[in-house]
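As you look at this complex, bear in mind that one protein chain is not there, while each of the others sits in place.
Read from first to last, the chains carry the letters A, B and C; within each, the first residue is number 1.
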Amino acid sequence: MQEKHGSGNKNIQQTLGNKVSRRDFLKMMTAVGAIAALPGNGLLRRGPGASVMPSTGYEGKDAYQVFHNACPRNCYDTCGMLSYVKDGVLKFVEGDPASTFTRGGLCVKGYSYPRSVYSPDRIKYPMKQEGRGTGNWVRISWDEALDTIAKKILELKEQDGSLLGLGMTKYSGNFGITHYGVEGMMSSLGYTTRFVGTPCWPAGIDAQNFDMGNMWCNDPEDMVHSKYIIIWGANPSINSIHSMKYINEAKRRGAKVLVIDPIFTQTAAKANEYWQIKPGADGALALGMARHLLDKKLEDKAWLEENGEGYSEFASYLRREITVDWAAEQSGIPAERIKQITEEFASVKPATIWLGYGLQRHTNGGAMVRAIDAFVAMTGNIGKVGGGARYGHLFTWGFNYNALVQSAPEGSIGYTGVTGPMGEFDTGQGGNAATYTDRAFNINKIAQEILDAKEPPVRMLYVANKNVLSQDFDRNKIIEAFKKLDLIVVADLFFNPTVEQADIVLPTTTLFEDWTVNVSYWHYWMSINEQAIAPMYETKSDIEIASALSAKINSLKAGSCTFPENIDPKEMMIKEFNDGIYSLFGINSWEDLKNGAHKAKLVSSASWSDNKFGTPSGKYEFKSAIAEEYGHSALVKYKEPREAYASYRLLTPHSMYGLHSQFQNLDWMLDYNPEPLAYIHPKLAREKGLVDGDTVRVYNKTGEVQLKVSVNDIVPADTILMYEAWYGQNNPFNVNILVDDESSDMGKYKTGAPGVAIHDQFAEIEKA
Amino acid sequence: MSDFIQSIQQLSAFFFASDAKGMKTAYSELAKIHPAPAVDDWSSVEFSFNRLFVGPRALLAPPYASIYLDNDPNRVMNESTMQIRQFYGLLGLVSPWLNKIPDDHIALELDALWQIETALINSASPQLSDMREYLLEHLQLWVPKFRQRVLSIDDIHPAIHHIMDLLQQTLTTALQDAE
Amino acid sequence: MDTLLELPLILFTLLTQLAVGLAVFAALRQWVTVEGPSTRTRNEWIAILALIGVGVIAAFFHLGKPLGAIRMLANLGTAWLSREILTFAIFGALAAISLYMVYTKAPNGRLLKLTALVGLLAVFTTGMAYTGKALDAINNLLPLVFFMLTVFTLGPAVAAYFVEEKAHALLTSILFPTLLASLVVRFVVPFIWLSGNAVMNATGQNFLASPLHWLHLAALLAGLFFVRSGKNIPAWLPIVLLVGELLGRIAFFVLVVNSGANLGGVY
Partner (left out) sequence: MTRYAFSVNAELCIGCSSCGMACKNQYNLDPGMVWRKLYPLSEEIYPHKDRAFYSLACNHCSQPACLEGCPVGAYTQREDGIVVHNEDVCIGCRNCLRNCPFGAPRYNEEEGHVEKCSMCWQRIDEGLLPACVQACPTNALTLVDLDVDDVSSTVQYPPGFPYRPDLEPSTRFVLPVAPKIVRRDV
């Protein structure tokens, strides 16, 4: 048996290539004494300490220091991780075995983390661009960067009398709780313009709030108890891989699994049955299924009587306006299948539906979620272990948001109009009686909002945790809007299309260089994120930037910022915890998390198990007054889908190789997914004279992209499928060039702005 | 101090420079020893320098040895980086930017060479001479590739080409002397 | 596989097989006629030794770590590649002694025969070494057959440069049937592959679609057309045959499909 093995057994001789062999070199190590270090450019006299040995391959678990981390990306699974560090260098990562949800595993993205930490292409220093888009960058000190930013802020305040000319847009680049310090930094400066809402899931959030009074899903681990599972518009095989084992287990125990999706996804391939639904017709299908429950008298009358508000009105609406044949016609699913599955679903308990975020990214998305919720409610599966209309939850997010909660400096002037909540995680600010508030702009219409903003116009934009030019909608319009801005500051890890348009870029830490804590909007685990390695180069975390800016601006003009000027990221993380979190998770201290992830101690794995709903009536509301207040139908009802504006439906779902614009740019990911593809059905390929590998133009009123086609019957013949991804420096591909900023119906109530009808897009396709 | 030692020190200083001023100072010092083309616009040198070695866009010529030695062009802090750290350790040296800037940054390696050369003036330790030769050979393994990479890129200011040539020439001469 | 990556082996196998071919015919001539040392035979043995030398040097370039080549003798127990290296080493040594003998005194018939025999043994080991288990189409005796056909094509053809014209009859009496056999075998084999499994079928299709294969056959055909028993071998013919064998050898190295390339497909 040889002593060592693994990749990279590159010995010293090979890599340093010297005449001195490895053995001689090691001999030298004991032989040579220290030389007196000179006051030169760099190297210092080395203090006492263990000698450092080069490492090769896997060296055995005892060779490493192990830290607990948490993947902070915008993902269902929010995996607890272990990072293995040697000599201060991150060597590899693993899943946290303490979590039964992830069971020691990560995904294809998570395992690529060491590549991003040690990519030579990370943003290393604060830099400023002399001429936006010129590529003429000069390195500046943090002091100079913050000075420029602070002076611009003071100038805006001087000129406008308020800070509403300062805009901030941030979303899901890092969901670590302390990253709400970016919002905190803004609050501590005064009242600013915030881009609020979420591009992700707002229509569904509002829908579930109208129906049940909150968005609250069962523990995904309880799907093993389900006897019938419908996965509706979700693709956990690539977006929540750790959920699949529960679905498999349920199936093994005899459950039937139906997947409803416009695409024959990998999840669909694992089901018992797959329905290729017409996009935007999910509501019609659910209402048809509901109607069939009535026809067959399969509804759970007892449950509905006790818990259903407005149910009889809904039932008469179904009888009056909906038929199974109509639903079949709308959705493309044969009436016979609708009837049979409805009967099967209603005949067992518990049965559950997982509603994906894809299905609500439509102009009628919220209405569709309400229709599906209603179907689950009618079968009496709400509040049941293994049942439920699962969408997501924020049940475990009750942190202090210490870095976020900052008061404006005394005398700050702000916005006096009516504002709602500032995003889905904002639990306190909406509707409070303050004299002034921030000015809320729709995050999903960043371009239009900047173009339209007056009194004062937005003149400075701070971007964090977000790649606007890659992920926001109608990219061409954003570029126009950016021209109106005097100063764009972007804090990021990598040079992306947004940094390209920035005046100042600030280098941020990776998750391994920072302290924070993470929870999921799907499962019920909490993981701590320890600092595993020192921050590389001159990178800073979001809250360190906030604190440094606070110190700088106050030094220029005292009393300009309330954010604490000296912070310790670890202390800031500790301050996020409170007794509520401790008791929910059954821990005594945050330090318990250093031994691994902990799960919330749930009364039941089912949400709403006591049937006490958060609605005004305290019941499940088939008819919601709040919905009506926000301009929707009070009763769960059919809503027409968006009219097609081009020949083919364009679907741009998440890729398994990236999370929005993160990961896909790494070289390891390129080994698996080297270039973007447009998937088209063989029939469409024949019509257009296309074969595998042909380059096509896909275009619509918003823009055009060019890419290769893959001919594949996973898509319907009237649909073009392209996965979302930012490929990095040299590939201009971006699906959002083709996605306009049309809103989805709901989202304003709970997130401050409606979502985007990402899947109500259409395009033409031609051979390039 | 000999011209050679002086050159090493200033080359190191050039690659350490964080702005045009620092580049200009080191460049001028080097010009006293080796004739150098005149530079009239230092900010364009700085733009080139940053495109190649600093960022924020992906580096065109990362200034780290492991990029050229470890068969992995997209990872720093790799195995040979740790070997160079070990080598510094043998000299009793440590980078002040330990785990922040890769130990095999060109400026750090040149600084180590400068420290050895300076120490050798005072004591002709044979072990130290071995160390010197070792470091020179190591530099000679990657600096030519590094230089080639820089030269292969369009629109790079000639001052940087000059520095790369000077670096190569200085190392080659030193290595010949060592042998 | 990359042609450039395989070029060293293409040269190694071809040149060493030519060397063995020359050695075999040198021995044969010694056996059937008494041939004294002459400039021509000296040149022939110099050529043999040079071909071995160039072939072996070329083979070094095939290795990722050429300095470890000596370790290739480590697995004589099971690896045909180790045995190949050993037999070629012996063949090379015998060829060197033969050259020495040819230079200094009358060639020793036994030695020449032994050298030729070891040469053939070496080609046998090459044939065995190239029956890759991942290469379904040639995981059989075909490499041996192909290589031996090359030996008995190039050997007599190139020997024509080193013998007096009266000896051409001996060469053609062997070259002609070899060419005929080679043409038939090489023409038929791809069609047989077509009826094999998916990997063999793909190999057959590659050959039938490749100009390399057809030019090889054309060279053999040209040989058949111009080589007549008892007649002289035209001076250009060995070149044509050499080029033909080279093209055929490139085809052998780059067109044979590796079973691992079809994972997930029908076998």
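Criterion: a residue touches a chain if its C-beta (ideal position, glycine included) is under 8 Å from a C-beta of that chain, and two chains touch if they have at least 3 such contacts.
Because the structure is predicted, anything quoted here is derived from the model rather than measured.
Among the displayed chains, contact with the absent chain in the complete complex occurs for A, B, C. When the omitted chain is restored, the residue from A:301, A:319 or A:337 that touches it is A:337.
In the complete complex, the residue from C:72, C:90 or C:117 that touches the missing chain is C:72. Although one chain is not displayed, its contacts with chain C can still be listed: residues 5, 62-66, 68-69, 71-75, 78-82, 85, 129-130, 132-136, 199, 258-267.
Those residues of chain A that touch the chain absent from the view are 1-2, 5-11, 57-58, 60-61, 91-95, 102-114, 237-238, 241-242, 244-245, 248, 259, 264, 266-278, 331-334, 337, 656-657, 667-668, 671-672, 681, 683, 712-714, 716-718. Listed for chain B, the residues touching the missing chain in the whole complex are 71-75, 78.
The rule we apply is simple: only the chains that are shown with their structure count from here on.
Arrangement of the chains shown, judged by which pairs touch: an irregular graph that fits none of the line, ring, star or complete shapes.
Greatest centre-to-centre distance from chain C is found for A, with centres as Cα means.
Once the centre of each chain is set as its mean CA position, chain A and chain C turn out to be 63 Å apart. Taking the mean of the C-alpha atoms as each chain's centre, chain A and chain B sit 42 Å apart. Only residues 8, 10, 12, 15-20, 25, 28-29, 31-38, 40-47, 51-56, 87-89, 114-115, 118-125, 127, 130, 135-139, 141, 495, 499-500, 505, 507, 533-537, 666-667, 728-729 of chain A touch chain B when the two sit together in their complex. Per the touch definition, chain B reaches chain A in the complex via residues 9, 12-13, 16, 18-20, 43, 46-47, 50-51, 54-59, 62, 64, 67, 69-71, 73-80, 82-83, 85-86, 88-101, 107-108, 111-112, 114-116, 118-119, 127-128, 130-131, 133-134, 137-138, 141.
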